[in-house]
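Removed: one protein chain of the complex. Kept in place: all other protein chains.
So, chain A:
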Amino acid sequence: MDWQGQKRAEMLMQVLLVAAAVAAFLVGYLRGDFQLMLLVYAGGVVLTALVTVPNWPFFNRNPLKWLDADEAERHPRPQVTAAGAAAGGKKKSGKNK
């Protein structure tokens, strides 16, 4: 998913869940059936999960432009000089090289 997609997914999740809760309450109240309310709500929750959790293509409409491998090699990581390493060696050890 891209950043826009993540924002959409979160918004959809909240809207769908609130809608499911409201719909479930109304159905349950009008039919006088508490269990029906819980079933409708459970259905709404499952639907919401199916729509927002998996990495659907429509969440990836603004894809990020990752740097490809050849381009990355042409810009290597800056190397630390020997003098600098001696002075700041204690701090650097233990971190990823």
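Just so we're on the same page, contacts are C-beta pairs under 8 Å (C-beta built on N, C-alpha and C of every residue); 3 or more make two chains touch, one makes a residue touch a chain; residues count from 1.
The working rule: contacts and distances are computed from a predicted model.
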Q.
Suppose you had to identify the omitted chain by its UniProt name; would it be "NADH dehydrogenase subunit 2", "E2 ubiquitin-conjugating enzyme", "Signal peptidase complex subunit 3" or "Nuclear pore complex protein Nup85"?
A. "Signal peptidase complex subunit 3"
Q. When the complex is taken as a whole, what residues of chain A touch the one chain not shown?
A. 1, 6, 9-10, 13-14, 17-18, 20-21, 24-25, 28-29, 31-34, 37, 41, 45, 48-49, 52-55
